[in-house]
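Every protein chain except one is present and positioned as in the full complex.
Lettered A and B in written order, each chain numbered from 1.
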Amino acid sequence: MARTLINVPPKAKRGQIIEIKTLISHVMETGYRRDETGAPIPRDIINLFVCSYNGTEIFRADLHQAIAANPFITFFTVATETGTLEFRWTDDNGQVEKASARITVE
Amino acid sequence: MTATRPTRRQFVTTAAAGASASLFPRPLLAQGSQPRIVVVGGGFAGATAARFLKRADPRLDVTLVEPNPIFAACPFSNEVIAGLRDMRAQLFGYDRIAAAGVAVVHQAATAVDGRARSVTLGNGTKLGYERLILAPGSDLRFDALPGYDEGAAERMPHAWKAGDQTLLLRRQLEAMEDGGTVVMALPALPYRCPPASYERASLIAYYLKTRKPRSKLVVLDAKDTFSMQRLFENAWQELYPNLEWVPVSSGGNPTSVDAAAMTVSSDFDTYKAAVANIIPPQKAGRIAELAGTADRTGWCPVDPVTFESHLAPGIHVLGDAAIAGAVPKSAFAANAVAKICAAAVAKLVFGERPAPPKFVNTCYSLAAPDYGFSIVGVYHPVNGQWLEVEGAGGVSPADAPRMFRSQEAKFANGWFNAITSEIFG
Partner (left out) sequence: MVAAMQAYRGGQRPATVMDRIAKGFSDDEIKAIAAWFAAQR
């Protein structure tokens, strides 16, 4: 359904504040358009973004109309331990797109 | 100071000059005195304005202030970069403009006093005026893209002002080894002539394809959509497998450059460049800001009929520096609006009312030397704002045969010759 990009520093010092960047390109349907027969085309946008760090949720965003066709979300967190950051985007059809990145904490 | 100026009588400032100088002031001039108009910037807009003011009314005393004795035109400079055209074809002098009765002063304007109605030049001279026309073009913002300052531009040229920068990028491309990656970085809107950045990408890809077949071009773009996109993308698909366009939704937004390391970074990647062409965000030329005509966006809002600044009465702003509804930042539009402004000013100084204007803009782009297409708009003011006339204009057909494209490439040349000879010839 979509293509994702993530940017997580591969290495960090324990306690360091790190910046995480994410982007999903998703074929947006605003919900305001109609097809040839005049029937409304159902809305399909990314409505939820969640990031977890070694299984613990550290960031969540509920997304609505008029934010972005291809949401670019960037946030900060503290590098606590070596492990995996997992990212999940959910759209109106319930489809989930996943991505993950390893981080080594020294 | 070059003095090709006819002698003129001193204008006596009246109290009314400052206060009531809004749209349609009453005549301020004593019988027989020549209204003084100063035009700052001798590019497409300013040089046109100066010449057409004199043509509209020979009684006007017109001074054109421009630091460079030779003007280097941007349109077709992408062909110079790609090795398809000699730089000399881009250069124009001011002799004919002076011969038309315009006083040409080769100085930079350094300050404007809107109350006293005077412009200060680099050499300290002050020029008084009844009406001032500012046409300083676009300035590059060297504070907008981290790592990209004037020093960096010597290694990673912008070539967004024609001249040495154009030749620098040309030489770098020529000197590059076959196999090197060229990286272009494009800003978000608004900026000078966006289609020209895609024309440049196309012509660099053309050069690489024909001369450096192992090289490729990566275009990092802060946009997802652009004008004539379908036409460009069709051409790229047909001609340039060596061109990779990375729009913002694919993570292409350029976020910083490192001129020493020759790298360009986006939010998600860092690209090593053999040659980097960085087009930074832009704003109105500095003098427009100094004159108090620029707003928070860095551009100058103006009235659509007279191009008088919304912020500083008595000062008109033309060309790239102005932000006027749908009017594009092109040489074509700069020339057109300069004629409109010249006609309006020639009326305003005598207390007459300018006629409602309308104009056409046509921007040609080349995807290859014999492969051109265009975007047309017809513009008219509606409720104080320039809008496109609905049902007119648009882009070249997407499915046209190659013959059509080569015809448009030829007409593009014709346009450049026509506009430059109208202004400088």
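Following the convention adopted for this analysis, a residue touches a chain if its C-beta (ideal position, glycine included) is under 8 Å from a C-beta of that chain, and two chains touch if they have at least 3 such contacts.
Just so it is clear, the model here is predicted, and its values are computed rather than measured.
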Can you list the shown chains that the omitted chain is in contact with?
B
One chain isn't shown here. Among B:Arg171, B:Lys272 or B:Lys358, which residue touches it?
B:Lys358
Which of B:Phe142, B:Phe226 or B:Phe411 touches the missing chain? It is B:Phe411
Just name the one of B:Pro213, B:Gly394 or B:Gly425 that touches the chain not displayed here.
B:Gly394
Which candidate, B:Leu91, B:Ala144, B:Leu239 or B:Val376, sits in contact with the chain we can't see?
B:Val376
Under the stated touch rule, tell me which residues of chain B contact the chain that is not displayed.
358, 360, 362, 374, 376, 378, 389, 391-394, 396, 404, 407-408, 411
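Quick note on the criterion: only the chains that are shown with their structure count from here on.
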For chain A and chain B, what's the span in angstrom between their mean Cα positions?
40
Complex interface listing, chain B residues touching chain A
224, 248-251, 267-268
Chain B partner contacts - residues on chain A that touch it in the complex:
3, 5-7, 21, 23, 25, 69-70, 72, 74
